[in-house]
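Only one structure is covered here, and it is reproduced in the block below.
Every protein chain except one is present and positioned as in the full complex.
The chains carry the letters A and B, assigned in the order they are written, with residues numbered from 1 in each.
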Amino acid sequence: MSKIKQRFVALPKPVKILLWVLLALFAYALPLLEPPIISTPGVDFGGVLFVVTMYCLVAIGLNIVVGYAGLLDLGYVGFYAIGAYTAAVLTSFHAHWPLLLAIPVAVVVTTISGVLLGAPTLRVRGDYLAIVTLGFGEIIRLVAVNSEWLNQRKGISDIARPPSIGGQEGLFEIPHLFWGDGTVLVDTKDTTQFLVFGVLDQIPYYWLGLTVVIVMLFADRLIKNSRVGRAWEATREDEDAAELMGVPTFKFKLLAFATGAFVGGLAGSLYASRQNFINPDSFLLLYSILFLAAVVVGGQGNRWGVLVGAILVAYLPQRFREFDDFRVLAFGLALVLLATLRPEGLFPPRRTVRAKHLEQELEELEEGAGGEESARV
Amino acid sequence: MSEAILEVQNLTLKFGGLTALDDVTFRIDEGEILGLIGPNGAGKTTCFNAVTGVYRPTSGGIAFQGRSIVGLKKHKITQQGIARTFQNIRLFPTMTALENVLVGTDAQHTTGMISALFRLPKHRREEQDGHERAMDLLRFMGIHRKADELAANLSYGDQRRLEIARAMATNPKLICLDEPAAGFNPAEKVELMNLIRRVRDRGFTVLLIEHDMKLVMGVTDRIVVLEFGRKIAEGTPAEIRDNPAVIAAYLGVDEEDAS
Partner (left out) sequence: MNFEFLFSNLPQLTIGGLAFGAIYALIALGYTMVYGVLQLINFAHSEVFMYGTFAMLWTVMALGGADAGGIKLVAILIAALFSAMAMSAIIALLLERVAYRPLIKKDAPRLIALISAIGASFVLAELMGLRDRIAGWFGLDDNLSEYVGKARINNSMAGVLDAPRWKIGNVTISSIDVLVIVAAVGMMILLDQFVRRSRLGKGIRATSQDPETAALMGVNPTRTIQLTFLIGGLMAGIAAFLYMLKIETTKFDVGFLLGVKAFTAAVLGGIGNLRGALLGGLVLGVAETWGSALFGTEWRHVVAFVLLVVILLFRPTGLLGESLGKARA
């Protein structure tokens, strides 16, 4: 694993960029390729992939809160629900806004709710925060269950879809691949219209989701490598010491909470648009735990590890649907085993590769100066 | 006489029934190295904590550059120009040495989410300034080759040096060192003495808590002696050495710490 990583780091920059682009292209093409083994028999592959991107998005957001800032949030689904319900109310139940207008509003509403929840609660101790956020997630759901304004248990349907490009026909059609026995054919009957957000074909939603995930990954990287990211990490490592080094820890914790809420709200509103229908059962506490599992399983604090975790959590139950009933049991077991055997997650954040890299540079800069460098890890 | 940078006036601090500091008054002048000494439990670290905002004084005043800092938030006090190290090292263990120091430089920066996200000029400027200053400080401390090591992986001595670098990075006027020589051997202590002088020569005022009398006598300009939360003496190292009250307080203690 680390050897592959080292080789990758050693590649020249244009090659690296090319590899990333190829990876992204492959990800976009995945639902069209419908590769055997990976694709999901009996369930729409595009739909599964869309759910995977939503989990990835949520994991990126929750990772900021849990992984970077070290705040255990057990009610993350609450933000997801606020985003989804805001989009639903604005585009269907109480107004008929276009989705592209409703999503920014939904995201702003969710971010504000994150600040409102965080401002009073982020002062309490870490494990109390876990319980308060758990309570928050349940309150949001119970409010949806009980309030007529949100149509109670009946839920809200006819949530707006994103606008299609090129009308009902789309601009052009893209054929899928068909995998026969030992042969691969281009199936011209099975096509996806570019870019129609319809009822049956979920691939355009997947593309939308994937695009958002990629944008968020860039944003995550930019924030992480800045004063903000460092302040989060310092706060997580030692709050008092961080405060004494001039970090306004409360402000940064609140910022992490709001950022997490922002991403959660975005994911929720996209999810609502794709599902077309939401009700309180879409936002059970179970989902908070699954989101958390995605972050912890992959290795909190490591954005790629977290993505792997999200993909595992979202994809495996769909691929192995016959074991779906055992999903929660399996995640419970995974959490216990991970905590007891590998507390840092499957892919803990590592800096050693970068460390080696910089060491080389330094040595080149200061040739000959002090050959007493001791062995390194 | 030069300007007082920190003035502690009748500082009293009580925890429940226990009086940790009792009517302590002293001042630090700009550019001097002041030693704060006393036997175990004399209230040295408590005094530090009061100055850096960890504890709120029960009564009395603390003025930094002529302005009261009592009741200010800890990070505000740091931003005003008081930095510190810790008796038991408190680095950010999973961050690299460089990042630890960068957190220090960030104290004087204001880059927020938006600047970072869009890589605005402010972010670039502050990031460059931070890196330059951080590498400069690491070099000053002689640990620049370990810039990208995790703090947790550094040797004990390097961790102590990194703490001083991190504190200096916040660009303070006054730097408070809490037993920086703890766990050092005699050779390292001599090196540390030189280092403290060089820190002062870079324009910092130094408040030093130390157990090791030889080190304190060798490096400080003036010394304040605490015992049971009270100030029992103040003066130049030579005066303190001959002060009967100090000798009484330290009788037998010195031997034990000389190791």
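We take it that a contact is a pair of C-beta atoms (placed from the backbone, for glycine too) under 8 Å apart; a residue touches a chain by one contact, two chains touch by 3 or more.
Everything numeric here is computed off the predicted structure, so don't read it as measured data.
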Among the chains presented, those that the missing one touches: A
Among A:Pro12, A:Gly180 or A:Pro343, the residue in touch with the chain that has been omitted: A:Pro343
Contacting the left-out chain in the complete assembly, out of A:Leu33, A:Ile112 or A:Val145: A:Val145
Touching the absent chain when the full complex is considered, from A:Ala242, A:Ile278 or A:Leu292: A:Leu292
Interface with the undisplayed chain - residues on chain A: 70, 72, 74, 120-121, 123-128, 130-132, 134-136, 138-139, 142-143, 145-146, 285, 289, 292, 296, 325-326, 328-329, 331-341, 343
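Convention: only the chains that are shown with their structure count from here on.
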Length of the line joining the C-alpha centres of chain A and chain B, rounded to whole Å: 42
Contact footprint of chain B on chain A as seen in their complex: 219, 222-223, 226-231, 233-234, 237-238, 240-249, 255, 259, 349, 351-352, 354-355, 357-359, 362, 370, 373, 376-377
Complex interface listing, chain B residues touching chain A: 52-54, 73-75, 78-79, 83-84, 86, 90-96, 99, 102-104, 106-109, 111-113, 115-117, 119, 123, 126-127, 130, 144-145, 147-150, 153, 166-167, 170
